[in-house]
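All protein chains but one are shown at their positions in the complex.
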Amino acid sequence: MSTSAEKPAPGTTPKIKSAVNAVLVPLLAVFTAMVLGALIIMSAGGEPVAAYRGLIEGAFGSAQALSETTVWGTPYIFAGLAVALAFKGGLFNIGAEGQLALGAVAAAWVGYALPDALGVTLPPVIHVPLAVGAGMLAGAIWGAIPGWLKAHTGGHEVINTIMMNYIALNLTSFLLNGPMKDPAPLNVVARTPRIAEGARIPPIFAGLRFHWGFILALVVAGIVWWVLQKTTLGFEIRTAGANPDAARYAGVNVPRTIVMTMMLSGLLAGLAGATEVTALNYRHELGFSVGYGFDAIAIALLGKTHPLGVVLASLLWAAMRNGATRMQFLTQIPVDVISVIQALILLFVAADAIIRWIYRIRAEEERLVLTRGWGG
Amino acid sequence: MGNLDWRRLGFIALIILILIGVVIMVGGDKVAPSVIVISMVATTISVATPLTLGALCGVYCERAGVVNIGIEGMMLMSAFFGWFAAIYLNTILGVSAMPSLTLGVVAAVLTGGLLGLLHAVLSVTYKVDQIIGGTVINILAIGITGFLNRQLFFEKASIFGGQVPHAPGVLPRLHIPWLANLPIASIFEQQPIAVSAIVLVLVTHFVLFYTRWGLRTRSVGEHPRAADTVGISVARMRYANVIIGGLIAGLAGAYFTLESVPSFEPLMTNGRGFIALAAMIFGNWAPFGAWASALVFGAAQALQINLQFFRDQIPSQWAFLQQSYIVGMVPYLLTMVILTGIVGKTTPPAADGVPYEK
Partner (left out) sequence: MRRYLLASISLLVVVTLLAACGPAGEKEADCSDADVFCVGLVTDVGKIDDKSFNQSTWEGVKQAEKELGAIVQYVETTDSKDYGKNIAQFGDAGFDVIVTVGFGLGEATLEAGPKYPDVKFIGVDQFQGDVVPNVVGLIFPEDQSGFLAGALAALMSESGQIGAVLGTDAVPPVWRFGEGYRAGAEYVRPDIEVSVVYHNDVGFDKTFTDPEWGKTTALSMIDKGVDVIFGAGGKTGNGALMGCAEKGVMAIGVDTDQYYTVPEAQAVLLTSAMKLLTPGTFDLIKMAKEGNFPAGGNYLGEAGLAPYHDLEDKVPADVDAKIQEIDAALKAGSLETGVSPVKPE
């Protein structure tokens, strides 16, 4: 992996060229994966063009479709930002799923139980921020725990965040099947009651599920960028991530930064859960494990851990997931082929040498290496 | 036998005894304690099998210096392809049950080996971040198995005609004639892969600590530069070990669909690849330690099963034991506690996870 300096071609500035190069590999990774996906579809007896047409139609083909794509995209953006932020800090947060779940549970509880517990009705201007704030807090705590463990005991955050995911799953299952279960007579599913009117963020357009959470996600992406690039905290995070020893010499409190990074990362994931509850579903329901944890990693990598990249990658991921059901309905191609394509995208992004070899692109930036073993 | 950390093993034995003890305390009136002990041990050995094998896979990979979190994906993929091979042979080619199952195991093992090769290529040749590489394998496994599972068994145009054909059963249990009528028989009448797991623990221990090859492996994981200087090919040792690890993970996959139940469910591995990693870490990257830790997790699972059986016997002050979700958290909490090093420092191989640059 050599970084060869290149004389800019006449007529292009280095900045534009490096911007183009930055998106080139991810774009080509997606393209190559789609081509391979087409081959897989053909081998399964389907027609790639019809399949992809169904995919696009399902993702963008109508106001309804677009709205659904943003609905899928919102938690992806938050979770992707969470993972990207952790990456910037040199940490691997696989726990987005658990942090998201607890954020949702906390927000839901504040949404439906708090008014009764306090004996008052809360006006939206108080109730909504409380609910969302509770979600952020829950996620932050759930992220801080593995962060603290890493900083002070050396326990590697990969295993700990995965374990926290399972613990969160058990905890939410217990709560949603037990004390927090919706007591409505016909209900057998594990879910909370609906949150109070005052805790709900109304939809933007009647009839479409497009919600304020999406707008919030875009804003938060901007905030994350700003924090990372323009604040001291962001500097500390990035430095500790790039080279902990150098950071220590520069006076950065590395253990504290690790905890902060994981806490903020968890906060973002918790925010994903909180917005789902307050702006979309108005309750929390135990769902089939969607694998947000791994999706978020793929998104963060595809977006090169840059907030803008994360937003774009999230929308791509959401488009694929959303469009896939339409694709299956029209062409009988199983939705799982999307997972294969997504795995291939991740493969090509991670081993970008493959892409660079196919398309003869020179490497210009540092390879992302995070593994420093299990510590200890 | 040298190289055994007796303190750690003793601690582990204590935990298992406590878990068995809880069940005896709860159910001892309804069922004889000796029966409970035998039942728990038999269940523990059986369910610990994929964890043991997964942990051994981890030991091989990481002792050579390559972090492998893709064990879960390897197990899932092998479970599917092993099962598919057995069904294909039995249903389409008309091969009878036992050979189908045996060849199915072979297919599963080879699948694991192939994924091991992929991981080695990504980690050693392309020097991709090893955790990302493992993640790729996990996501790839979920996607491919989900896709093929549906394509092959639910589409009318497929070779199976849209039906899931009847699988040729599972691998048979060992039958020990002179033990057969004793209650204690159920501990020893295990299925082949469960037995292989135990044998592999012994083999790995021997290979890793008593052979030249094992010495080379460990040197490549601790001081690759020194090993390189002495003429050991770091890349080749790493490739070999990761592929071997993959083969073992493949055997773990075979357990799910060829030994446990003759059917495939999406995501059926259910996080056990990660628990296997935890077992490896708690076992301090040693075969016996890893096996003992796997047994702890197996015992925790056996505890859950038995508490459900004795649900009505649980005294009211311990009502929380009736909450399966709470009890279900135990293995994961245990792992986190273990990782804090409170039970003894765990030391990974020094060069674990660092790509080797010549």
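Letters A and B mark the chains as written, and numbering starts fresh at 1 in each.
To be clear about the criterion, a residue touches a chain if its C-beta (ideal position, glycine included) is under 8 Å from a C-beta of that chain, and two chains touch if they have at least 3 such contacts.
Since the model is a prediction, treat every value here as computed from it, not as a measurement.
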>> Checking the contacts here: which visible chains does the omitted one touch?
In response: A, B
> Thinking of the whole complex, not just what is shown, which of B:Phe81, B:Phe153 or B:Tyr356 touches the missing chain?
Replying inline: B:Phe153
> Of the residues B:Cys61, B:Val105 or B:Val170, which one touches the chain left out of the display?
Replying inline: B:Val170
> Any idea which of A:Val128, A:Leu228 or A:Leu286 touches the chain not displayed?
Replying inline: A:Leu286
>> Using the touch definition from the top, which of B:Ile38, B:Leu117, B:Leu215 or B:Ala235 touches the missing chain?
In response: B:Ile38
> Thinking of the whole complex, not just what is shown, which of A:Asn160, A:Thr257 or A:Thr331 touches the missing chain?
Replying inline: A:Thr331
> At which residues does subunit B meet the chain that is not included here?
Replying inline: 30-31, 35-36, 38-39, 42-43, 46-47, 153-154, 163-164, 166-167, 169-170, 173, 186, 256, 260-263, 265, 268, 301-302, 304-306, 308-309, 311, 324-325, 327-328
>> Under the stated touch rule, tell me which residues of subunit A contact the chain that is not displayed.
In response: 31-32, 35, 38, 42, 47-50, 173, 177, 185-190, 285-288, 329-331, 358-361
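In the analysis below, only the chains that are shown with their structure count from here on.
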> In the complex formed with subunit B, which residues of subunit A make contact?
Replying inline: 1, 40, 44-45, 92, 149, 153-156, 158-160, 162-164, 166-167, 170-171, 173-174, 177-178, 289, 291, 294, 297-298, 301, 332, 334, 336-344, 346-347, 350-351, 353-354, 367-376
> Can you list the residues on subunit B that touch subunit A in the complex?
Replying inline: 67, 69, 122, 126-133, 135-136, 138-140, 142-144, 146-147, 149-151, 154-155, 157, 267, 271, 274, 277-278, 281, 323, 325-326, 328-329, 332-333, 335-336, 339-341, 345-349, 351-355
